[in-house]
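Since the structure comes first, as structure tokens, the remarks are kept for the end.
Other chains of the complex are left out, but the ones given are in their true place.
Residue numbering begins at 1 within each chain, and the chains themselves are lettered A and B in the order written.
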Amino acid sequence: MLNFALFGAGRIGKMHAQNIQAFAQSNLKYVFDVYAPAAEAVAKATGAKVAESVEMALADPDVDAVLIATSTDTHVELIIKAAKAGKAILCEKPIDLDTATVNACLEQIKDCHVPIQIGFNRRYDPSHAAVVKAAQDGSIGKLEQIIITSRDPGMAPVEYLKSSGGIFRDMIIHDFDMARFVLGEEIVELQAFGSAMVDEKITEIGDVDSVMVIMKSQSGRLIHINGSRRAIYGYDQRVEAFGSEGMVISNNQTPTSVTRYTKDTTQVKDPLYNFFIDRYVDAYNLQLTSFIENVLAKKPVSPSFEDGRRAQMLADAAQKSLETGQKVTLSW
Amino acid sequence: MLNFALFGAGRIGKMHAQNIQAFAQSNLKYVFDVYAPAAEAVAKATGAKVAESVEMALADPDVDAVLIATSTDTHVELIIKAAKAGKAILCEKPIDLDTATVNACLEQIKDCHVPIQIGFNRRYDPSHAAVVKAAQDGSIGKLEQIIITSRDPGMAPVEYLKSSGGIFRDMIIHDFDMARFVLGEEIVELQAFGSAMVDEKITEIGDVDSVMVIMKSQSGRLIHINGSRRAIYGYDQRVEAFGSEGMVISNNQTPTSVTRYTKDTTQVKDPLYNFFIDRYVDAYNLQLTSFIENVLAKKPVSPSFEDGRRAQMLADAAQKSLETGQKVTLSW
């Protein structure tokens, strides 16, 4: 049994709380949120206690693990405190918007030797995972190209996006991680293009809402990511791996297997999921299950802190390429 | 909160136990099985108590509802006992293999006025339910034809099927219920054809393994069911409704949304589910949720005992048509 303290009781924290309670091998002991009513609501729904402070929860020797689902700017501080308290850590992405801060964090915790897993939930999506498996087990031969489509259903207000760190660090970071996961090797060159197509006001905060990236890996493989802050038809999430012996695609999913035929249209499917938690419900569950099982079995957790740091560096490189208009070379 | 006693701790009982525990508004208080280790295993996994007898569980005034997942020949006795004890009842299909026994049961419980829901779980499958909705809300115009495909992944040993009541009462009864559900009216004519195609030994026990049925409803609609005890490619479950303004089909589902391309094949999907509990995981959950919510809200539960009895009568009619080779007319 793994006892959890949950930091952050917002939308995603609530989901994690339910998953922790539903899984037979885990228990939610504490929940903390700077906004007390949020913590109380989660506590009530799950039977957990509201922690008065982060420190109080970390001081309890019964707490084995923490799940960090607070705002991004608090992640590093909480990781350091939890690591020093000897707790296993599952932290939402990204570690931080600033790679220097991530590196400083790494320096602080390097001797703690606690399991740290970063919440790149998509690695646990069964369909994306099947693409990764096919790319690496030889069933599509030698992997040659990857195409990732990443479009959010709707764009947050520009005001809110001000503190997001930009589209690459906030949103496309998931896709940089997916690219590394499918590849099984590092990326060495990157070129990014971006435009304000969804909302021109995004330019006022120095950001874009539509992007395309191409990258090359150590062995010469080519990777493309296209992203948009808004797809009117729902959350568009596709991963394609192309190899010498075949291709495998993780396609979009619909809530039902219904097709409709009318006077004007054929084989109409129900709309795509419109919300990341609905689309990735299995992935969030499997991510947590994997963390719990690996921590209990004292096996390595994945994706690791280093995976989080490297995705961050790719996001930085994309941001730099966008700003300079130049190709960026990376060394590892 | 609805407190349950579960009767039957086999494969399907175990699943129900987990669902009862996972749902916030229900609690599993007792589990009973004639084979004590099965009950103990479920009790251990869920925190329920093992009931020493059915009577002991029914005598507890804290028990609000019973879930009957025992062997078919015990259903009627348990329904009568639970109804007389004033408990709400969710009973696996079929009520009984013999319609006379079903009718006798009805006579015994007619004054009990407890909610009784029969476990035709497929009514709660979101995709099948979408077909029913489209058939009844006018979105495909006036409903004219229904085609139901119902093929189990694999055939049980002939020895085991001896006591099944025959393919219509054991297996196709789900599809008779689905036909009534999509129709929203009764069936008045029925012709059944059958063959031993999967295993010729099935003829030794007077049964068949492959069937086709056509039926006509009160308003003249035509319904087809085809069934087989074995589909090598998995559990094949499709419902098609055809109307004056369109068609809607509930297609088969695959565990992932992956498609594969190789030298010889295009757009290959992963295999269909091979097990009814996997295919209908959502349906079993939604069925239970609906029962709990309706019982708590003192609303009617559905499908009702009468729905169970009528599906039975259609199965009887199909059996008679198969045996006589003649069309059977039904009146209600």
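Observations on the structure shown:
Convention: a contact is a pair of C-beta atoms (placed from the backbone, for glycine too) under 8 Å apart; a residue touches a chain by one contact, two chains touch by 3 or more.
As the structure is a prediction and not an experimental result, all values here were calculated from the model.
Of the identical chains making up the complex, 2 are displayed, while the complete assembly in this file numbers 4 copies.
One rule holds in what follows: only the chains that are shown with their structure count from here on.
For this pair, chain A with chain B, the centres built from the Cα atoms lie 40 Å apart. The touching residues of chain B, when paired with chain A in their complex, are 22, 24, 45, 126-127, 130-131, 134, 139-140, 245-253, 255-263, 270.
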